[in-house]
Structure formats: C-alpha cells, structure tokens
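Got a structure for you, written out below as structure tokens; questions coming shortly.
Omission of a single protein chain aside, the complex is shown with its protein chains in their original locations.
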Amino acid sequence: MSDLAALWAASGLAGLDAGAAIMIGVGLLLLYLAIRKEFEPLLLVPIGFGGILANIPGADLALTAFESSLHGGDAALRAQLAEQLGLPADATGKALSTAFESAGVALQASLEGLAQDAGYSHGVLYQFYRVTIASGVGPLVIFMGVGAMTDFGPLLANPRTLLLGAAAQFGIFATLLGAVALSSAGVFDFTLQDAAAIGIIGGADGPTAIYVSSILAPDLLGAIAVAAYSYMALVPLIQPPIMRALTTRAEREIVMVQLRPVGQLERILFPLLLLVLVALLLPGAAPLLGMFCFGNLMRECGVVERLSAAAQNALINITTIFLGLSVGSKLVAGKFLEFETLGILALGVVAFAIGTAAGVLIAKLMNRLSKTPINPLIGAAGVSAVPMAARVCNRVGLEANPHNFLLMHAMGPNVAGVIGSAVAAGIMITLLGG
Amino acid sequence: MSDLAALWAASGLAGLDAGAAIMIGVGLLLLYLAIRKEFEPLLLVPIGFGGILANIPGADLALTAFESSLHGGDAALRAQLAEQLGLPADATGKALSTAFESAGVALQASLEGLAQDAGYSHGVLYQFYRVTIASGVGPLVIFMGVGAMTDFGPLLANPRTLLLGAAAQFGIFATLLGAVALSSAGVFDFTLQDAAAIGIIGGADGPTAIYVSSILAPDLLGAIAVAAYSYMALVPLIQPPIMRALTTRAEREIVMVQLRPVGQLERILFPLLLLVLVALLLPGAAPLLGMFCFGNLMRECGVVERLSAAAQNALINITTIFLGLSVGSKLVAGKFLEFETLGILALGVVAFAIGTAAGVLIAKLMNRLSKTPINPLIGAAGVSAVPMAARVCNRVGLEANPHNFLLMHAMGPNVAGVIGSAVAAGIMITLLGG
Amino acid sequence: MSDLAALWAASGLAGLDAGAAIMIGVGLLLLYLAIRKEFEPLLLVPIGFGGILANIPGADLALTAFESSLHGGDAALRAQLAEQLGLPADATGKALSTAFESAGVALQASLEGLAQDAGYSHGVLYQFYRVTIASGVGPLVIFMGVGAMTDFGPLLANPRTLLLGAAAQFGIFATLLGAVALSSAGVFDFTLQDAAAIGIIGGADGPTAIYVSSILAPDLLGAIAVAAYSYMALVPLIQPPIMRALTTRAEREIVMVQLRPVGQLERILFPLLLLVLVALLLPGAAPLLGMFCFGNLMRECGVVERLSAAAQNALINITTIFLGLSVGSKLVAGKFLEFETLGILALGVVAFAIGTAAGVLIAKLMNRLSKTPINPLIGAAGVSAVPMAARVCNRVGLEANPHNFLLMHAMGPNVAGVIGSAVAAGIMITLLGG
Amino acid sequence: MEESLLQEGLDLMLFGMLTVVLFLALLVLATSALSAAVRRFAPPAPAPIAAPRSDAAAATDPSPAVVAAITAAIVRHRHATARRKEGP
Amino acid sequence: MEESLLQEGLDLMLFGMLTVVLFLALLVLATSALSAAVRRFAPPAPAPIAAPRSDAAAATDPSPAVVAAITAAIVRHRHATARRKEGP
Partner (left out) sequence: MEESLLQEGLDLMLFGMLTVVLFLALLVLATSALSAAVRRFAPPAPAPIAAPRSDAAAATDPSPAVVAAITAAIVRHRHATARRKEGP
C-alpha cells in the first residue's frame, strides 16, 4: 500500500496548485496562438511547450537540485542547507530561496552539491537553460544564424535607411522611461535594469530581447520573451493603424527610386566595417553584433558555403529548439503570475507603437530634407521584426498604390532595425550590466 | 633509452590484461552483429566501437581524471587522495574507488581537482558520458526525435490498441519479479533498483532503457543497453514461435476493419492530451513522455517544419553518435565481465518473450469481449521495438493469409508500447529513484 | 554626464592599445588570405574573425571572469583575489595572472567564483574554447568527420605507400630538433613541449596540430594553428620547387601500375585493424586515431548512412565554426605578438619543406629496391594536407607527362600522412604530456 | 526493512502493472472522447491514413524512370556537397 | 543614490538614443564612403539586387511541371531518409 501512497503523493493532482494550473493554461494558449494563429511558431511552440513542462507539479523539470530539494520533505537536509545559509533550521523555503540567490557562487555550488548528495538532481529544462541562456550562448548563436540569413543588399543600396532603423529604437528608450515613471509613481516595482530589459521589447528582435534580459533581468525573462515574440507576430495588427494615421495618402503613394545593384565586394566589406566600428566605439554591443557580422560574412564571402549552410540550418534550428524550451522554463507561476507581467505586456505594445511612429515620422522628416523621395511607410519597418514589418509596409503601400512595391525598399530599414536594437542593447548592458 | 622504456610502459601490450582483451573481443563481436547481421546498427556500431575504445589499456578514455590517477604510479598523489578519503596511505585502488563513489559531490570535485593538478585529465568518452547520459539529456533528445518520427494515425484510428501496448509491459514487471526472485534465492545480487532497470529491457525501447538504468543502476547500464538493442534486433527470431504457439490459424487469418482516416486536428491534440494526463497523474514519466510529445507536436502542428526536420535528422543523428559511444564507455571489463551480466542477458530475453505473450493473449481476450475483430498477432507489436515488431506481425499474418496486411494495424499497439514502457519507467523512477 | 563618461571609458577607442590594433589587423589579414586567396577558408575565416573579436578592447570576449576582473578597477576585489593567491594587495595584474596559472584547480575555481560574484562573467569565446579545445573534444570530432570523408581505397590497393606517409613525418621531428637547437642556442625560449607542438605543424594536419598544442603548449596554440593552416594553403607554392629539385624528368614521368579494385570487406576491416594495432602498441594515439577509425568505419560499413552523413555534414560544420572561433580566441596580443611567433612561422615552413623532401627521397629509395615502379612525386603527398598535396603531385606529374594522372596514386600516401602524423602526435603526447 | 525484497518486488509488479493498465485505459477513453469531439465539432477533410502529408505533393507521380534519375542526381549532389573540398 | 530613478531613466534615454543615432549616422557615412571606394576602385559586374546568387543556377528555368515532379521527389526522398528505419 505504501507504493500507492507514494504514487499518489508524487502525482500531479496531489501537487497541483492554482498557479501551476493557470500556467499550464498559459502554455496551451501560447501553443494555440503559435499553431492556429501562426504567431512566430518557431519560438512560441517550444516556449509554450516548455512552459507546460516547467509547471508539471512534482516533476521539477525547470528546477536545480537545490530548488527541488526545497520541495522535498527531508527535514535533516533542510536544516543543513539552512545552517549553511546562516538561517534557522525552520526557515521557510521562500527564505532559503532568497538567501540562496544572494549567496556567492562557491556557497551556491556547495548547496547544490548537498542537494545532489541527498539524491536530488537538476531538471532537464534547467540544464537546457544553463547551457543556452545563462551562458549567453544561445541567443548569440541564433544571431549568427540570422546574420547568415540576412541580405544587406537593400541597405547598402540606400544607406540612409539606417537612420530609420535608428529612429525606431526610440520605442525602446521611451518605454524604458515609461517603466521607470510607473515605478516612480509606485504602480510597479521595476529597477532601472528591469526597465531597460522591458524597453528592449520595442526592439522587435527576439534574440536581442532574450540576451538583454538574461543579463539585466533574468527573473522577467519569461514574460519579456513571450511579449517580444507575441508582439512581433502582431505587427500586422499593431502597425497599420499607426502608419495610416501619421501619413497622408499622397505620402503613402510615393514611388521610390529603383535600388542599384550591389556587388559582392561591398557585401563582404560591410560586416567588417560594422565590426570595426563596433570594436572601436561600442564594445558592449560586440557579442551580439560580432556574431551577427560573422554570420553575414560567412554568407557573403562565398568560400565557406558549408559553414554558412550549417549556421542557417542545423545549428540555428537545434539552438532554437533548446532556446525555446529554456525560455519556457522561466514560465513558472511564481515568476510569471505577477502583477508586473501585466505591466510588461502593456509596456511592450506601447514600445512597438512608439517605435513605429518614430520611424514613420523621421522618414517624413528625411523626405522634407532630401530631394530623393522616401515613402514614409518604410520608416515603420525600422522596428525590425524581420521580415514581417517590411511586408506590412509593402501591403499598406499597395493599398494606396497597387503598382508600388515597397518590399525591397523596406528591407533596408528592416535590417537596420536589427543593428539599431543591438546597438541599444550594447549601450544598456554597458551602462547597467555587470 | 628512457624514451623506449616509457613508450613500452605506456604501450597497450604492457598493460593488456585478460579482461580488456575479452572486452575488445566483445566490442568486435557487437560490430560484427551490427554490420553483418544488421543488429540495430545505428546504436550497436557506436556502442561496439566505444566499447573497444574504452578498453584500450593505458588510454583511459572512459575514465575521469581521478580514476586515471589511480592507474598512475604517483605515490605522493595517491597518499594525498587517500588522506582526503579518510583511508590509509597504502589503500588499494579498489578501496579508493569505492570510497570515492560513496563520497559527496564536493569531496569528489576536490579529488578530481587534485588529480587534474597532477596532470591527469578526463577521458574523452567519459566527457561524452557525462554530457549525454549522466545528465539524462541524451536519451531525452533521442526520444524527442523519435516523437517527431512517430505517426500516431493508426493509434488514433483504433485507440483500443493502447491496451495491447499496456499488456505487453507485463514483460517488464514479470522480469523485475524474476530478477528479485533470483536475488532472494541467492543466485544473483540485484537490488530492487537493479531489478527494475533489468526489467525495462522488456520495454523494447532503447532510450527508455538507457534513461532508466542511468538513474537506477548506472553500473549495469552497459549490459542493459547491449541486451536491449540486441534483443530488439532479435525480435524477428524471438517473437514468431511465441505468436504461433499462442494462436490458432483461424485467429491469425482474422481480417481487421480498414482504419479510418485521421485528421490533422486530432493528431495535434493527441500529444497535448497525453501530456496533460501525464502532468496530472504521472509526473515521473514527464521527462520521457514530455519530450516525446514535444517531438510529435512539432511533427504534426505543421508550422515548425524546420524544427521538426532538425529533430528528426541532424539532432537525433548527432546525439545517437555520442550516446552510443557513451554507452560503449560503460563496457569496461570490471563492470561487464561479471556473472550478473549473464543474468541480465537471460532475463532480457525472458522479458521480451513474456511481453510478446501477454500482448497476444490480451488481444485474444479483447477479441472475445468485443465484436470488432482484432487479429491477436498485433498484440505482439505492443512490446514496441518500432517498427520491427509491427513488421514481424505483418509477416506472420501473411503466412496465414497472403492477402491480409496487418502492418498498419500493428503500428497502433507498436507506438502504444512506447508510451506504455515510458509510463512503466516513470512509475519505477518515482518509486525507486532519488 | 556620468553616462557619457562611462560610455567613453567603456569604448574601444579609450582602451585600444597598439597590440590590440595590430592583432585586429592580423585578423583582417587572415580574412583577406582566406577569402581572396582561398587559404583554407573553412578554418581561417572563423579563426580570423575570432581573432578580431578576441582583441576588441573592453569586450573581453576571450577572457574568463577572473581575467576580466583584472581589467576592471575594483580595488577591493583585487585585494581579495591577491590575498587568496598569497600576493600583496597591490600586486600587478600580470603577477596575479601568473600566480593564477600555477594555482590548483580548486583555487582557480574559487577565484573565478569571486570574480563572478563581483559581476564579471566568462566571455563567449572563452566558453567556446573551453568546450571545444580545452576539453580536447573539438579536434577529435573534426577528426571523426575527416575519417568519415576519407577513402582508404587507394591506400589499400597499394599499402606500401604507408611508408611514404611515415617518411614525410621526418619534417615533424627535424623541426622539433631545430626548435630545441634554437632554444639551446638562446635564440628562442621553447621547452621540449613547445618544440614538439611546433614540429607537428609539419604534419600538415590542422586538427592534429590543434589537439597536440592544446595539450603540450596551449599558449602557442594560436600561432601554431595559424601557421599550420596557412602553410597547408601554401602547399602548391612550397612543394613544387622541392619536388622538381629532387627528381629527374625521367623519374617524374614514371607511369604507375593501375590500382586494383578494393572490396567493401577490406574497407571495413582496415579501420578495425588500425584500431587494434593502435590499442596494442600506441595508446597515446588512441583518441585521435580511434575517432578517425570510427568515422571511417561509419562511412564504409554501409549500415549507418544517417550517422555517417551527420558526421560529414552537420556535425563537422558546426564543430568547425566553434573550433575556428576558439582558435581565434587565442590570437590575443599578449600571446601572439611575441618574438617566438616569428620562430614558429619560420620553423613551420621548414617542417613542410623537410617533410616533402623526405617523402620524395624515400619514394626514390623504394623505387630502387622494388621492381614495381613508384613515381617519386607521390612521396610529397605524404605530408598529408589532404587533398591539396595529392593534387599538387598530380599537377607536377602532368607537367612532365601530360597523360600521366597521379591523383589516385598520390591519395595513398596522402591519407597515410594523416595516420603518420597522428602516430607522431601520440608518441609526443605519451612522452611529453601529462 | 519491514518487507522482504521479494515482497517489495511483488508489490512493485502489482502496482506498476495496474498503474500502466489504468493509465492507458484512461488514455483510451480520453482519446476516444477527443476524437468524437473533433469529428463532431471540426470534421476533418478526409485523407487516407497511410498517406502522410508529403504524399499529397507526390500525387503528381513522376514515372519511375524520372524518379530514378532524380534520385541519382540528389545522391550525386549530396555526395558532392559532402566531399571534403578543403581539408578542415 | 544621488539621482532619482526617474532622473536616471531620463538620462539613459537621452544618452542612449543619442548614441544610437550617432552610431548609425556614422555608419551611414562610413558605408557611403565604402561603397564609393569600392565602386571607384573595383567596380562590380552588374547583378540585379533582388537576385541572390543561387538564382543564377535556376536560370535554366525548368517548366513548373518538372519542378513539381522534382519537388515531389525531393520531399519523398527527404521523407524516406527521415523515416525511422531502425528504432534508435
């Protein structure tokens, strides 16, 4: 009979609390959005599934050995852990967790060792998290693959569009300020680091958002990644009203000059130029932009097709699977079902809207100052969300003039937006990280 | 001349003992079976080769730095290690090993550090083992890939066949009892954990067997994995006599109802349904079945083809290479050339036989109770060994009726057997693990 | 304003010293050679790019947390680190580094932990280095892939060519002696380990050179890998003059006997034979030749096509990317811009030349002793540099006799050279490693 | 230990087998309910069970000779890409 | 903390946005200079911007039917290779 009792005690139903149930529901909702609504499915399918796995009561897939041991009923072990942390033997699990997080690396390792000695082990999702996100490697490898998939041709043909990519980053910084203002007003309790990580949602770049929040605000990573990918998927709904509101029909009808052809040498030299500028001026952006330029150089140099193909296929796909599951491992009730998450979701959509507006307005300004016409719609592509935002520009443009194809013109600001948010990320990590 | 002496002392011939020579022979035998007899070559080629590499005298490829240092002649280091382990300075290597295994994580790390300081390093096969098996990650990634390759259509068209997959797991538990009985009788010396890991051979599922024994009985892992894959390859020899003995010709001639088509929505919802049931009732099975369902969802959802292809190709192939070599690293003389290994091999084949018989008999029972005809041969497919067992059913069925194709009907119990043994694995890990 | 000051302090321009600037130039030069001159681009593109990334001032991508912390200005942390290392609180960064390198594993881990507690983290290139090179795994995986790409047919058809592969390794040992002689003469300051690692450049095998120097001379790894790959690319320039100087036109015109067909069974048994010989006689070569034989067995056995394809494509390409970046991480000014590097470059080209000459001369000798004709040009292919050296033989042979195709005949010594340098590597690691 | 090893093994067998059967029986019920619900509320377009999605694409059915030629080309292509162009 | 959180946020916004704009403006200048230099000293052979290198290979332009057949064959081939031949 003891077996039956043990099985029941270990079963999910016995351990299920409201938080875990809600989070499993959130995971299913993300899967629904990803599969049925095609919301960025490459990331949201693994994230949603990882979120469900992380919340299975009793399985502890997203926990370290130490965290698992706090769920277990071993009083002697607990007293031992508490003693090492300088707490009384009857300290709550919450108190032990908090003390653990502020402990040093050596003490943490020692506590994990004690938990492992007692038979607890690291959950598999935690192991994925440690290797792909805590190390910082996962988003960088994705970024390398994105670089290997990126065509800088349209940008090189019209380098002015880099300014549109810069303008759209205003969404990031305005949102940062908004988060800080809401905290100052006492609505939320975000630190400056939290605010920066939330702002980066406005960069509309998944790996950048994951990278920044893994450094500045790991506790918010789940909510930030979900918001970033969800809003990237919602770009076709969020952007068009703003684009229409800020432009006249005449502006939307502007036909742009045919892009000149770009040769291979320019394509090879551009990632190196960008790398050197980053190296000299913004080393904080070097991990992200360095890997991005490396991927792009492999693509364009024409002599390492094997490596470029690996970066664009096997490597990025494998990394995406584990990165998604790892992000999902952060969707645990204690960290996601907080009032702050609502703030993150609200601020995220504001960030997208401001970025879109800034891009369009600067494009209008450039149109005044320059004699080469720019259709202001392509400013909206500066938020990145490659290539969705560029397609939205194209579609809104076609509404105004059915013969005016803006897609290629919008690809310039679109990839410029990737560079822009990586630059913004580098600045924030330099000033707030460490 | 000292060079010559050093080379000779380091050479394999100087260090070769009978155990290593026999194990190299065992490795060559596995390669012969894999290549010439096509015994599950995807696993047995790496396992056999890894077994040879692990037994090269003096190369210490499968050993940690600490284990390597015990082979070295450094008396001062040895005294230091013995002192930390609380043993006298002249303790034997065996005594040091035993003390090391029962030491805590912190002390083990400290001893490994001392050995590394003295110039010893972890062997490459040990490193593969630590990353793919000790972490538990390798079998889970394989299981994800298997999920991405699994077609649940036949099972969904005829869900009753899940019961056949359940019935065949009787082989697992009967073998467990047999192993325990032999231990009680004093023939072998298996613990309950060992018995459970041996029983899982009857699950006819390689990754499940490796996963369970890596947790419950790491010392037996080599023998268990070799038995599991060898008997999976022998399914065409083991099963038909049992199938024929337990059925009449009339039963073998039964023609089954054509399977109904299964739509995509059912295919998408099934892995989610299974996941939720596992989450609520059997969290111990969550790692295995969670990854399996994740792979299957990627396959069926239709929006992440890139990831599904990666899981089915690059990722599973790469993991298989390293998993096989890691299993091979456990084929060292000291652990494999034991009387227990004979017991494992004998019990393994019994497990297959009992599982086959149980599947066939329950299919006959279902045939009595239900009016929809079931050909009892397909019960044998419930052991899994996908898709070999289903092909065997088809072949034995064609002997009786050359126009009766059972393949698709047998795929239902076949994949049900995968679920069934993962469930059994979860129960055993919950009750006996940790 | 403090932000502006912080950004400037963190910027590359503020931190740029001459060494870093020169090394960035070296990285760009390597990229130029790789892309424009097609110098082994698969390795030199990642190595060159990694070299640039490693030298970005302030980004610390190639440093551990401890090393990064020495660049930071935290005096309290520094005093703490110095105290643990038994140094005065005002010790220089150089002194701390030196003390760290000679500290034990446990103390190093503790110091890294302190640096991480203070907010420093391991750079991404350092993480790649630790996983692919420090562990020894990267070169071995590449070697497995090379094995899976290697056709031993020509070698099996004419096994005598193995002796040419042996002869060409004289380049390795002569260079070792040269390096030692220069050190004895006081020109350089190479240890015996350094000399061996430099000599291995003459093996003309990238992964072997990286593997050996990662064990015997990690500080020289960057220069050695760059020299090895550069000279492999320069084989078409280095070898022909030597080949022409040492042979008469009549010798170069020798037509060789058509190679016999080689069956699958021989192809399967050869890697096993080689493995057994290595196991018995030279376990020090077991990691390299074991993985090489494993790859070749997967290729030839015909039953694991999936695994062979993975080893030849996804796995080797992914590993090449990270291995190249990791080698690049060793191209930091402090270690590369030394007078020793010039010595390595000079000795490397000598090694190639001696190896080429030895191969040709032994082929001439064999031609005297045997009645089956051997074109002495194919002796030059014994240095390996697969398949470039074989192509060079073919080209030089065609100059003498436009109808004499030596390519297939040269493939025998070419792959024999791979075995030969792995054997030499094993000897050196056995005698000098640990 | 209050129970003998054999008793423990017997317990484990009984509970284990029972749990496996109950779990899979529950899965039969749940799957049947799921299928019924799906077929009621979202009837799928009929598609033969043995045909994976990709076969639909293959329905244009090129002649075996063409398939053979194509396969050869693919093999050759793969082989070519797998070749060791430069010795890594 | 001498500054309020809000003040810090405002500073960060101003400096951050300014740096982004300046960096990308510098990149505009550098890129334009680069392009000018390349087109002056190493004029590229003209190639339409929208055409990636691989399209050149596609210029033989097989008929849609042939492409469909080939695609089907590739899919079938991939499917076949992806199949679980032996249960790993």
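To keep things simple, chains are lettered A, B, C, D and E as they appear, and every chain counts its residues starting from 1.
Note that a contact is a pair of C-beta atoms (placed from the backbone, for glycine too) under 8 Å apart; a residue touches a chain by one contact, two chains touch by 3 or more.
In this text the structure is predicted, and so the values were computed from the model without any measurement.
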item	value
Per the touch definition above, residue among C:Leu44, C:Leu96 or C:Ala166 touching the missing chain	C:Ala166
Touching residue (missing chain; options A:Leu30, A:Leu43, A:Ile238 or A:Leu272)	A:Leu43
Listed residues C:Leu43, C:Ala196 or C:Val396, member touching the removed chain	C:Ala196
Residue among C:Asn55, C:Thr132, C:Ser183 or C:Ser213 touching the omitted chain	C:Ser183
Contact partner of the left-out chain, one of A:Ile52, A:Met232 or A:Ala380	A:Met232
Residues from chain C at the interface with the omitted partner, ascending	151, 153-157, 159-160, 162-163, 165-167, 169-170, 172-174, 176-177, 179-181, 183-184, 192, 195-196, 259-266, 269-270, 273-274, 277, 281-282, 302, 408, 416, 419-420, 423-424, 427-428, 431-432
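What we mean here is this: only the chains that are shown with their structure count from here on.
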item	value
Shared interface numbering between chain C and chain B [over half = same, under half = different]	different
Centroid distance [mean C-alpha coordinates] between chain D and chain B, Å	19
Chain B and chain E, separation of their C-alpha mean positions in angstrom	43
Where chain C touches two or more other chains, by residue	3, 7, 38, 41-42, 306, 309, 313-314, 320
Residues within chain E bordering two or more other chains	12, 15, 19, 78, 81, 85
